[in-house]
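Complex shown without one protein chain; remaining protein chains in place.
In order of appearance the chains are A, B and C, and numbering begins at 1 in each one.
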Amino acid sequence: MSSPEVELPIESRVHYLNVDYGIKSWLLTTDHKRIGLMYLVSITFFFCFGGVAAILMRLNLLEPQGLLVEPETYNKLFSMHGIIMVFFFMIPSIPAVLGNFLIPMMIGARDVAFPRLNLLSWYVFMTGGMLTLYAVIAGGVDTGWTFYTPLSTAYTNTHVMAAAAGVFIAGFSSILTGMNFVVTIHKMRAPGLSWFRLPLFIWAMYATSIIFILGTPVIAITLALIGLERWFHVGIFDPALGGDPILFQHMFWFYSHPAVYVMILPSMGVVSELISAFSKKKIFGYHFIAFSSIAIAAIGFLVWGHHMFVSGQSLYAGLVFSALSFAVAIPSAVKVFNWTATLYKGSISYEAPMLYALGFIGLFTIGGLTGLYLATLAIDQHVHDTYFVVAHFHYIMVGGAVMGYLGGIHYWWPKISGRLYPDGWARVAAIIIFVGFNLTFFPQFILGYLGMPRRYAVYPPEFHTLNVISTAGASILGLGYIIPLIYLTWSMRYGPEAGPNPWHATGLEWTTASPPPPHNFEETPVVTEEPYSYDRLAEEIQVA
Amino acid sequence: MHNSHAVVAEQFDDRVQQHEASSLGMWIFLATEIMFFGGLFTGYTIYRNLYTSAFETASHLLNAKIGAFNTVVLICSSLTMALAVHAAQTGKRKRLIAFLLSTMGLGAVFLYIKFVLEWHHEYLDGLAPGLHFTYAGPHASRVELFFCFYFIMTGVHAVHMIVGEGVMTVLLVMAWRGAFSPEKYNPIEMMGLYWHFVDVVWIFLFPLLYLLGARF
Amino acid sequence: MPHAFPLFPVQASSAAPGVDHLFYFLTAVSVFFSALIFLLIFYFAIKYRRRSKDEAPPKNQVTNSIPLEVLWTAIPMVLVAVMFFWGADIFIRDARAPRNATEIFVVGKQWMWHIEHTNGKREINALHIPVNQPIKLTMTSQDVIHDFSVPAFRMKMDVLPDRYTTEWFEATRTGKFHLFCDQYCGMGHSLMRGWVYVMKPEDYERWLRSGVAGLTLADQGEKLYHQLGCITCHGTGKGPAFVGLYGKPVKLSDGQTVIADDAYLRESILYPTAQIVNGYSPIMPTFKGQVSEDQLLQLIAYIKSLGSIEGNTGTP
Partner (left out) sequence: MVEHIAPKRMYFFVFGSLLVLTLLTWRIAYVDLGPWNTVVALAIAVCKASLVALFFMHLRWSGSMMRIVVCAAIFWLAIMMTLTLGDILTRNLVSPSHGWQSPATVSHTALPASP
């Protein structure tokens, strides 16, 4: 399926990047690839913002009495870090960047089903983001990203309204994206591309979209109620006026727990692609990985109460939620075993994306297993709201989701930009990030079991040493994140041309030119085989 | 494979694909709406269970006759909306305009009744939480909670109706200019789905808010 | 580094060893599976590395195995089932205080812990308790949600406004242990800390008796009972009498029966019309906003002192 045009150098060929120039051609584009790139720039901006907050927090914790800031400022820092990283980086990261860029190409479509809604979703996202940034600049929010009542409604005078409104608005961009993806995957697949010929990334994005569609509206209405409660001083969640603050927690976590799967499922999809591509072997247990994504999305909606074991929730509800939480561990375990089995008798190479993928499996394994501690009622009773929880969800969200995101960016970067980045640097960065990450967050498991509560600006001196280690790790981690930013930007201009398929990978996106032409394919591809058919590739290499 | 026919957007292969995609998209949007209202219904259900008698007391402060009348108004507007879609399907432009106009008119009647005959009176009667709440009977704070839900639920519903009226105005202008044909009436159909959905929400709001417990 | 550098928390309560054993079990499982995955990945990664750039990938491999999938679904299932039941067992036991537990009252407020003993002794950001004796905390908050956490006891519970939650433990060693607020509660959250002092029973008795200026909690409640005018109805038969009330089932006017526990008494003081005792009319005014959380606890302690056990009734 090679097209003669891909032989031409990048500059002399019409592709989505050079088909039109000028700021207007970007701001008014309906091309899913350009929208994906706009999301990439936006979330990188938010990531830097949230990252700076994280670094300041870690610096402050260098001293038990706080090195830099007052507790008041520290509270605003971790609230900002949480709100921005969760709602404006993690949730849109893979879906809005790689999902937008890849889904139409992976299924052989010219664009998503609703390109204008797709553009609208970016504007909605940016509006929400700007409102949240306004809240930060105007003086900050100090409720944590969880907005627990009655603190957020009756006891704080920070900019809760603006931040909640920002998150509320950004939610609609998730809804639009999810809606677009589901319809696109259902209705726009190329001829011959049946469900079980879809790449696993598509399955993961489909599962993610389900969560977007069914979960996001609930956080929207919950935050709207917070706003109304603040505004009119009514008591929907305020016990002083007859409300129930635990109801807020139910409604908040009904979305916000599945939101964790919004972060990790797409990463799992990316890793499934990477493991197969760099082992040059068909993924092991395709059907099980595909269905486990759907299972995680579905069961993920039944487990939110494990955030509330010690909240004053009913004992019986706690038991039910604990049992269901264990259930969601099974499909995750199935995935890890299948990835490992894929390596068996492969032909494994270690370019940077593969290092990220292997790092993902390791860190996600630790993150997933420590999740079992938190699902266990008696242990959660000890470690709830301590650094153990902080470490656990960073292992999932940063060790898992961000590693997957970076792996995906590196893997598809030649497709996005048409150029290669220096692989040596990329491997070094991947290793620095892996080491820095573990150094930052592993000590926090110990801190958590020792009992250090989360969201503490100052802490008892016996936790000092471990906090210093953690901060040291964070500085390494921060450095690790800066390196890719530099060489990826550099490669956009100076990198050698990648060609349509630098990794010799399967998948429709690798059959078109890099960067792809405006409508992805010169002619609509017809699919005749299962995904990850590296057997055919083996034959081709032998022939060559 | 670009379809030269103007009624098919370029990302689609043909009209069938386009129609199926937009219907599915609309239904998915309505699913998100179900969850959006669902959050409110969940909260309402919880407090109703906790404070049953207070909620019944509060419900009896509402005028069920007006509520029932408004239900009828909304059902009528649903009928005219369905007939508008029918007219668009069969290419009857004048009827389409007439039915769209009557749907909008009935929607306006509903909103008038809601805001002027109900909200305004409830405000004057001191039943508006946060603004003017003077009810002093037993369980006052729980009655206030009921009215919180009453105003928020009917308010969110009314916002949906106002949005619908706005979109319908645009469609009306488009219909006036002859933008729709039996080959291209997707927007009218999607509008119909939205409007009926808003009707369905009210169908649940009416008994939940107005008809709690027996009234006599 | 001048400070001690602990890696594992001290065990200072009867619940701690149980939690730690479960923790060891989970850690063993985690280490086993992490090691398994890591070793396999390393082994495969080295053994099956690509030797040359144009190495052809091996063909016709097994990429599906139902027995394997069943195996690695079933084994985790069994393991998590064990974790669930083990954890649930401890949790249920932790949720229910033994009947003979000494009751202590906790009021959380931004950003301090206010603790009252039944004899009227109060302390702030400190909790003195005797060793080897079950203690039950009845907790409430004056403002936002807090969380009373004692890591050395492996125990914590959220403290909610307008509601009582409880937590119990039995300290097993004397000493001084951290008390943290674990639920983020605003600006001074990280300053809302204190110490739990576990003392020998005789030391505790001495401590408890020292410096008590005046009245026990129940006595203070009795004073309020007169001051607030409760006596004019509840002492005359216009309202339900309090003697022997605590812990008894109460028949309500709507036919339901509730137990007259802390939560019920509290609600009846703050929202008198919510649960009317059968045979009485809803004439009691609300005391919401007139009595503080501390005073509520005093009133409840008074009612409690009027007897919950037959043959042990006090006199009003």
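Note that a residue touches a chain if its C-beta (ideal position, glycine included) is under 8 Å from a C-beta of that chain, and two chains touch if they have at least 3 such contacts.
Since this is a predicted model, take the numbers as computed values, not measurements.
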item: Where the missing chain touches chain A, by residue; value: 186, 210, 214, 218, 244, 246-247, 250-251, 254, 301-302, 304-305, 312-317, 320-321
item: Interface residues of chain B (partner: the chain not displayed); value: 15-16, 19-20, 23-24, 27-28, 30-32, 34-35, 38-39, 41-42, 45-46, 49-50, 64, 68, 71-72, 75-76, 78-79, 81-83, 86, 89-90, 182, 189, 192-193, 196-197, 199-200, 203-204, 206-208, 210-216
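Just so we're on the same page, only the chains that are shown with their structure count from here on.
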item: Graph class of chain-chain contacts, one of line, ring, star, complete, other; value: complete
item: Chain pair with the most C-beta contacts; value: A-C
item: Inter-chain centre distance, chain A versus chain C - centres from mean C-alpha coordinates, in Å; value: 35
item: Where chain B and chain C are represented by their mean Cα positions, the distance between them in whole Å; value: 45
item: Multi-chain contact sites of chain B, meaning residues that touch two or more partners; value: 141
item: Residues of chain B that touch chain C when the two form their complex; value: 53, 138-139, 141
item: Touching residues on chain A, where the partner in the complex is chain B; value: 109-115, 175, 178-180, 182-183, 186-188, 213-218, 220-222, 225, 228, 231-236, 241-244, 247, 250-251, 519, 523-524
item: Residue ranges of chain B touching chain A (in the complex, touch as defined); value: 1, 9-12, 17, 20-22, 24-25, 28-29, 31-40, 42-43, 46-47, 50-51, 129-131, 141-142, 144-145, 148-149, 152, 156
